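One protein chain omitted, others in place.
A and B label the chains in the order they appear, each numbered from 1.
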Amino acid sequence: MVMRMEPFRQQEFGWRVALDFLLSGSGSSLFIVYFLAGGGVSAVYMVGPALVLAGLAVLLSELGRPSNFWRSIYNYRASWMARGAIFNLAYTLIWLAMVSLYALRVGNYFPLYAVEFAFSFPVLIYPVMLLYEVKDIKLWRSWWTSALTLLYAISGGSSLGAALSLLYRSGDQIVYASALINVILIVFLFVYIQELRQKQRVYRSVESALREMLYGGGRALLQLSFSGAVVSLAMYVIALAIQPVALLAVPLGAAIDLAGVYSFRLMVLRLGFHEPLVSERRLREMAEGLRKRSGEPQ
Amino acid sequence: MKYAMVIDLTKCVGCNACTAACKIDNSTGFGVKYGQVLEVEAGRFPDVTKFYLPILCMHCENPECLKVCPTGATFRTKEGVVLIDRDRCMGCRYCVVACPYMARYFYNDLKRPLGVPRMDLEDERLGTVEKCDFCIDRVREGDLPACVKACPYEARTFGDADDPNSRVHGLMARAKPLKEDEGFNPSVYYIW
Partner (left out) sequence: MSQVEYIRTTCSICGHNQCGVIVKRVNGKVVEIMPNRDDPMTKGSICPKSIASVQLLYHPDRLKYPLKRDGPRGSGKWIRITWEEALDTVASRLLEIKEKYGPEAVVMARGTNRGSWIRLFNRFANSFGTPNWTESGGAQCFTPRSIAQRLTLGGLALEWPDVENSRTIMVWGANPPATWSPKSVKIIRARSNGARLIVVDPVMSNMASKADVWLPVRPGTDVALALGMINVIINERLYDSEYIEKYTVGFESLKERVSEYTPERVSEITWVPKERIIEAARLFATNRPSSIVISATFDEIVDPIQLGRAVSIISAITGNVDVRGGNIFPETAGQVSIDTNDFIMIDDLPKELDSKRLGADRYPILSKYLKINFPMAHYPTILESIITGRPYRVRAMFIMGGNPMLSIANSEMAAEALSRLEFLAVADLFLSKTAEMADVVLPAASWLEYDGLADSVQATYGHLRIRQKAATVGEARSDTWIMIELAKRMKLKGFWSSEREYLDYILSPTGMTFEQLRERGGAIYHEPSVGSRLKNGFNTPSGKIELYSQTLKEWGYDPLPFYTEPFESPYSTPEVAKQYPFVLTTGRRVSTYFHTAQRNVPALRDINPEPVVEINSDTARELGISNGDMVRVETRRGYVIMKAKLTQGIHPRVVAVQHGWPDEANDNRLTDNTACATGIGSTTLRGLLCNIRREGK
């Protein structure tokens, strides 16, 4: 028996939220990476927060109306969105202070760096909180998904860092770090896919969504994120082995890596695991009943 | 008092008069359907059964959407109707995810096909979540919900389920809701 039913369901969180997550995640982790590496030029420190600001802009466009922004801030404990708005805003404000001090060349702005470093973590983590908070969606509320989301964010940040470090010849250690993160990512992803296959057996009700994920449109995105990580790893290895091509290979690797990060975000957000509106057994029952025409006479 | 709706699937032919009436009456934006009609098909050619399944907010007695709402914008009235206070909603969409009946819509997209103008109240709804309100304003004035009024086949019946003399009460005896054993206790019932 073949069944077909296509409810028109709205995509709760779409490409804009994915973009916000990408920008905020890689921006904040770029800052972290740079701070930890301790090298580089002051100007580079400005890049990460600028990305977070872009993320904030995307988030605001997603809110739909200005009043929602204030409403979110007012409900600061309430949701991913409120937190996103607040953290991103605070992050941006500190950054602005940094920029003005830098421009005026007054005072010691290292303490500000430290504060910004500390604030990088909430910005990095709030997307994960969104996923974990929604208890109805099993794919989201999974330790693996959270870990991967976080790892991807770090990978994006360090890739960017690697690319930027070329400009300032600040050494290879960031490229090394990026390569290492990608290795971890690939291992995790591998396990994750096995885990999903497991889940498919465990949660029968989410089967069709999983099927779509593993064999349908979701799979393409998952593959993209997987191959993004692999290809960019290869690029980094090449860059480290053959120094002259680094100028080409590292930015290329970073770009591919970021594309992979975005695909993963999109995939996770797209595949909310909703239980079907009507179970297959019930639909069959209804179809049978209607064949027998048990309607109310008029 | 508890408002309820019974939809007779033996009469629904999927004409979408209800969807259009709902869209006009609630002036919803493009892509937002408080009510919609799904097409269900079972079997293999040429032995196919097909039927139409109108869905809307089920006005659960035990609503998931209300539980997750962080701002308290979603609330349930004494009439058994689940409503959203647009001025308190901040558009976080937890409820959209949580609703087991796919009844909720977040509205922030103005995309429409070429040549289709804006003819609704999009502005004031931008950035909030909206859904079917059982046409409560009409009902309080003594009218029927727009979709019930529009259905040419009288497939939809609306009324007070607690009133033993109401037609809807009588029909509910032989009707069943969707996902009836998951404890949401919805107010929309189906006859098949």
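Rule of thumb we're sticking to: a contact is a pair of C-beta atoms (placed from the backbone, for glycine too) under 8 Å apart; a residue touches a chain by one contact, two chains touch by 3 or more.
Because the structure is a prediction, the values reported are computed rather than measured.
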(message) Looking at the full complex, which residue from B:Phe51, B:Phe106, B:Phe134 or B:Tyr189 touches the chain that isn't shown here?
(response) B:Phe51
(request) For the chain that got dropped from the picture, name the residues of subunit B it touches. (result) 10-11, 13-17, 19-21, 23-25, 30-31, 33, 41, 43-46, 48-52, 112-113, 115-120, 146, 149-150, 152-154
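In this text, only the chains that are shown with their structure count from here on.
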(message) Under the definition above, what is the set of subunit B residues touching subunit A in their complex?
(response) 8-11, 31, 33, 36, 38-44, 49, 51, 53, 55, 64, 68, 70-71, 88, 90-94, 96-98, 100-102, 104-108, 126-128, 154, 171, 178-179, 190-192
(message) List the residues on subunit A that touch subunit B in their complex, please.
(response) 1-10, 12-13, 62-65, 67-68, 71-72, 75, 78-82, 133-134, 136-137, 272, 274-275, 277-278, 282-284, 286-291, 293-296, 298
